[in-house]
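Working notes, beginning with the structure itself.
Now for chain A:
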Amino acid sequence: MKRISLTLFFILVVLWGGFSTEIHAADNVTVVLDWFVNPDHGPLFVALEKGFFNQRGLEVEFQVPSNPNDPPKLVSAKKADIAVSYQPQHYLHVDQGLPVVRIATLIATPLNTLVVLADSDIKSIADLKGKTVGYSIGGFETVILKAMLHTQGLSLDDIKLVNVNFSLSPSLFSGATDAVIGAFRNFELNQMDIEGRPGRAFFVEEYGIPPYDELILVAHHDNLENPKLRKFIDAMEAGVRFLVNHPEESWTLFVRGRKDLDNKLNRLAWRDTLPRFALRPGALDHARYERFAKFLKTRGLINKTPQIENYAVELK
Partner candidate 1 sequence: MRIIRLIFIAVGLVLVWQTIVLLTHVPPYILPGPLNVAKAALTHAGPLFDHAMTTLFEIIAGLLIGTLLGTLSALSMIASFSLKRWLLPVLVISQAIPVFALAPLLVLWFGYGLSSKIAMAVLIIFFPVTAAFYDGLRSTDPEWLELAQVMNAKPLAVIRQIRIPSALPAFASGLRVATAVAPIGAVVGEWVGSSKGLGFYMLHANARMQIDIMFAALVVLGVLSLAIYFSVDWAMIKIVYWQKEETE
Partner candidate 2 sequence: MNNSTNTVAGQGKRPSAPSVILENVSFSYSGEPIFRDLNFTVKGGQWTCLIGPSGCGKSTLLRLISGTLRENFSGKIHFSDGNSHNGRTAWMAQKDLLLPWLSVLDNVCLGSRLRGEMSHEKRRKAISLLEDAGLGEYRDSLPSELSGGMRQRVALLRTLMEERPVILMDEPFSALDALTRLKLQDLAASLVEGATVLMVTHDPLEALRLGHRIYVMTHRPATLSKVLIPPGSPPREPGDPAIVSLQAKLLHRLVGGGNP
């Protein structure tokens, strides 16, 4: 009799133990990236590989979009929890009624750059007069160019614009363009070095564009109270911290299980992206965000500048 009851008790304990792990099951978080996995996503994947998400009870799934314009739409449609987006485009999305709010910063500096061939005769922005500038459509490039040209007393009429979509450096190499805008400085310049035709960069924030965060994380307006979002940011912060302290080991973690990312370009980009990750991802600089909103409004890209809490917050 005692044996039977002991066995039953044992079984119950095991079941209860199993059940309790069910009860404390992980929270699912779907994150839609802005593009294919690349070194810009360093902290996220370091956090993943080090188990920082799991430690906080989060089961994170990263998705790659089929279309770079999809991520904020997916979050708006509640098909994903978090999207990687761009601060400049974020204002346009909000202006068009998407219920997305910035909750964290991934990359705290602009990455967008105007690039020319190093051996070209364009040594300053003023030399762009009469030249052909290629761009890829982001919704924003004419605004950047206008502001940059304005600092040298030029206007858009002084240059010829050509949409080259994703063939930025190829169009420079073939001579179809004299300069390109929309290149990411950590990538394009390294790519050009590898091809043996180095470039010269003009950083947009040094020529009349207010500084901004190139990559941010956005979530749905209605979901902000969900505690898993703050936990995600905490894990991400742990990831950045580890990355800054252990850059080499972080690279190994980044390419673990993603062997196709282990190439020369990514290695070089990794090195150049390191200083640009937001060290305090959850923090929000109100004045900086409001400054950029005003910049976009005066340039006619958005119709109104809403209250900041409508589009960017610090989660508690």
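The rule we apply is simple: contacts are C-beta pairs under 8 Å (C-beta built on N, C-alpha and C of every residue); 3 or more make two chains touch, one makes a residue touch a chain; residues count from 1.
Picked so that all candidates are chains of the complex that A comes from, given by their letters.
Remember, predicted model here, so these are calculated numbers, not experimental data.
Q: Scan 1 or 2 and return whichever one touches chain A in the complex.
A: Result: candidate 1 touches chain A.
Q: In their shared complex, at which residues does chain A touch candidate 1?
A: The contact residues of chain A facing candidate 1 are 69, 72-73, 76-77, 89, 92-93, 95-98, 137-140, 161-165, 167, 170-171, 174, 176, 301.
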